[in-house]
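A single protein chain has been omitted from the complex, and every remaining protein chain is retained in its original position.
Here the chain labels run A, B and C in written order, and each chain numbers its own residues starting at 1.
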Amino acid sequence: MTQQQITENWVKPYGDTMNDGRVQLSFTLPVALDENAKEAARQLALEMGLDEPAVVHAEDMGQGFSFCVLYGQCKHRVDLSRIKVAKPEFETLDKDAINALIAEKMGRKMVVVGACIETDAHTVGIDAIMNMKGYNGHKGLESYHEVRAINMGAQVDSEELVARAIEEQADVILVSQVVTQKNIHLDNLTRLSDLLEAEGIRDRVILVVGGPRISHELAKELGYDAGFGTKSYAEDVASFAIHEWTKRHAV
Amino acid sequence: MTQQQITENWVKPYGDTMNDGRVQLSFTLPVALDENAKEAARQLALEMGLDEPAVVHAEDMGQGFSFCVLYGQCKHRVDLSRIKVAKPEFETLDKDAINALIAEKMGRKMVVVGACIETDAHTVGIDAIMNMKGYNGHKGLESYHEVRAINMGAQVDSEELVARAIEEQADVILVSQVVTQKNIHLDNLTRLSDLLEAEGIRDRVILVVGGPRISHELAKELGYDAGFGTKSYAEDVASFAIHEWTKRHAV
Amino acid sequence: MTRLNLDQGQIDRARESARRIAHRVFDDMSQFTTTTVERATLRLMGVDGVDDNQIPLPNRLVSHLQELGLLQHGAAAVVAGAMAEHNLTAQQVAEAVAAGKLVLARPKHDKAARQSAEAIAAKMCDHIAAQRVLRAQQIEKVGEARTPWLYLIVATGNIYEDIVQARAAAEQGADIVAVIRSTGQSLLDYVPYGATTEGFGGTYATQENFRLMRAALDEVGTKIGRYIRLTNYCSGLCMPEIAAMGAMERLDMMLNDSMYGIIFRDINMKRTFIDQFFSRTVNAYAGIIINTGEDNYLTTADAFDAAHTVLASQLINEQFAYISGLKPDQMGLGHAFEINPDLENGFLWEVAHAQLVRQVFPEACLKYMPPTKHMTGNIFRGHIQDALFNVVSTLTGQNIHLLGMMTEAIHTPFIQDRFLAIQNAKYVFGTMRDLHDEVEFRAGGRIESRAQQVLAETVGILAEIEKIGLPAAIGRGTFADISRTMDGGKGLDGVIAKSADYYNPFPDLMLAGVN
Partner (left out) sequence: MTRLNLDQGQIDRARESARRIAHRVFDDMSQFTTTTVERATLRLMGVDGVDDNQIPLPNRLVSHLQELGLLQHGAAAVVAGAMAEHNLTAQQVAEAVAAGKLVLARPKHDKAARQSAEAIAAKMCDHIAAQRVLRAQQIEKVGEARTPWLYLIVATGNIYEDIVQARAAAEQGADIVAVIRSTGQSLLDYVPYGATTEGFGGTYATQENFRLMRAALDEVGTKIGRYIRLTNYCSGLCMPEIAAMGAMERLDMMLNDSMYGIIFRDINMKRTFIDQFFSRTVNAYAGIIINTGEDNYLTTADAFDAAHTVLASQLINEQFAYISGLKPDQMGLGHAFEINPDLENGFLWEVAHAQLVRQVFPEACLKYMPPTKHMTGNIFRGHIQDALFNVVSTLTGQNIHLLGMMTEAIHTPFIQDRFLAIQNAKYVFGTMRDLHDEVEFRAGGRIESRAQQVLAETVGILAEIEKIGLPAAIGRGTFADISRTMDGGKGLDGVIAKSADYYNPFPDLMLAGVN
């Protein structure tokens, strides 16, 4: 086949029959429980495009709040064939292959500086990627002999991180953000990339962010080169980094 | 105040801040888990009108199914002041008051015939309403000395029920429906009311349906006089019945 | 080890009462056969299929015999006689009768007819025995699950959809798949035919559906390295026929109770007692584990107040089972975690009940049912009720573990409900793997005292039932708070007094075969 054929591939939620659209929903309404509150819950589900919504549970929570559980049949469907998830384009290699590639392409160690920035004190994520021990049996970057991995830990001011990156002539900056309440991570991440721009080194580094609520798409929107969510490991980010480095340094 | 004032009263789901619209959602997609499946789940939530939807969990279920949990911010809101829940209009009295009212208005015992019809074998609901013992500390109709309560049990054919109602000169027919899968209850209930029409006695009886998935609105749609859902008791239906009887026999 | 101090003398006394109760019923009932017993017999002789009006040929044939007053002699010899006389197969006899081309009569050579019926029956018994061997081989080959076995239902109403869900369930960890049958089926006086796609709250039990599901489960079992047991309902007006179909198609378990139909489906008492004897004989021979229905009592009666009625009924079911040749490890005696979640110390009482049953039936393959009655639309709370049920099950060493669904009060399970239920049980069973071995209950404590109390009440109630007889006890609403009479209920018209020369080759062959 030479011509790429795209056939539609519509998908809907599934309860016990194809295309029945069944979904479960729960939420709180800031009104005391009565028949009107239940009806309001039902109407909200209708607004969401659920057919035959049923408020299967409604309970008074005190202080004028009601908790509702609903089931309904989702009218919406999406065409899977049109979905293109933004993802960094590279192949995840294993440690040996990554080391070999760095040696071959860069001819020197790759310098990676990482931190969990600003008020965020969660080190476990960045440690999982950078420290010797790694996570879930996946060794961290410190264990890669072609990588110089500098993990600055958590609560690191963006200024500090940028200064260190300059000092170490970092090829890659890894940032972790775990706390996302009130979108504080967006502020923090924007602040860092602005600083890098201001210092004029944004283009010289590969800038990567990770965390449980981070997606590649979000990272791109924020002007980062890549984003990694849950279940990412050192080999993922290292594979991306050497791939990206090679691309940038291709003649 | 003589003029009734209706002020708008918009309500939205509440997570931890007024009008944040937070809702929880779960469903299964009939596709194997990958990034596209997760994105499809996200897009479905967008279609439902959820802002910033997050697929917080996605797990492979085998055989090409994926389970997803999502949170998002519901854009929709409903105006509580416009919600008018259809409900039978009567005041729920206590047993003594009901007995007194029947004696006063009817001057004889009210005859009530009840059953859980067709293939539905669930007796507990109709027993809760009719049997001496009642339910949750609410005595059943058998215990009302102004009511002659005839509980035919479950799996009663509509024909049988109608025949008995004629024989007993029933004032009220109580039907229970618990199984609702594939809307079998709608078929059963329609069948019964058609039969009553055919026998020409529909207008002579007060026709009431109850069950965990029954609402008054649904009952009205089906041409019943009232519908009762979970947490209804004998006094509710008896209050309705005598109220309705009085209304019909008002000169 | 979790063990309660119980009085073995009381247990023995209760069991003796139950034995006498069951034997009395058996003796009274052995003078009758039923239309469905005869249809089952014909099925086992090879009659299958439907006529143009979708009426199964076994029904056509049995009606024919009934009209001619021949049924009291037993269908087997009459049909075998016709086969010999006209040189037809049983199926051809049925077709000819249905087409109005043949009118049956008492066999000319009665002894020869019986012999040939016995030969046909023996062949079918060989087939069933071969299925039993095949099951054992399959288990040997693909592997056996650890107990408590996870038991899941599928109930879409469509056998093809059920298969999809059953496969997914097995991959996720189910050890047993039960196909719930359509709401109305137990009151049908015939068994539907072929693959079906339109049930309500379940899928019709048909032989073809059994076959399709069996094949699907064999396939997925081989893939995942665990033999997946298939279950259906051997209750209702066609109990014996379903037993026959299940035996032929290698089902592994059957819901079969000596009283469920009477109490919960308002099926006539005689009919049920007669049918269950034949059914269980077939089940026994086929190596099928029966699942009794005492758990249902607690959906209408209170789990605390009526705990002793469950144990009493289990003892009676056990004795009926022995009569039909079932071995203890084929006895899936049923009980349930139906304790009110709001009851203070309810968990303790539930542990006491479950452990009591475990100790009274040390060799039985106990079936433990999850909370249903006290489940509500609050799926989150329900999921925890199910988790505590899982805890009691592993702590007291139950065998067949029905998975609780958080959506129990709402709908028949969605695929995700099942998935989460399996996850729930696997988590609990794993994290508490050896807990049963580590925990002891205080001697003379609340749990032990409660178990002793229930045992004492059981002894009492069985003595009472023995005095008045089981039918009268059922009439008094002893079980499930529901009362039924000897001549009430559906299906009495299918009860036929046997003539003196009544003949049926299967019971003897099968009872002999299992021993």
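One rule holds in what follows: a contact is a pair of C-beta atoms (placed from the backbone, for glycine too) under 8 Å apart; a residue touches a chain by one contact, two chains touch by 3 or more.
Only a predicted model underlies this, so the values are computations on that prediction, with no experimental measurement involved.
Considering C:Asp52, C:Glu344 or C:Glu363, the position touching the chain not shown turns out to be C:Glu344 (whole complex). Although one chain is not displayed, chain C still touches it through residues 1, 339, 341-348, 378, 380-381, 383-385, 387-388, 391, 406, 420, 423-424, 427-428, 430-435, 437-442, 445-447. Listed by residue number, the positions of chain B touching the unshown chain are 14-18, 22, 24, 26, 54-59, 69, 71. The chain not shown here touches chain A at positions 26-28, 59, 61-63, 65, 67, 118-121, 123-124, 153-155, 179-182, 184, 212.
Keep this in mind: only the chains that are shown with their structure count from here on.
Centres computed as Cα averages put chain A at a distance of 51 Å from chain C. Each chain gets one centre point, the mean of its Cα atoms, and the points for chain B and chain C are 34 Å apart. A separation of 44 Å divides the Cα centre of chain A from that of chain B. Residue positions 26-28, 65 of chain B are each in touch with at least two other chains.
In chain C, the residues touching two or more other chains are 155, 409, 411-412, 414-416.
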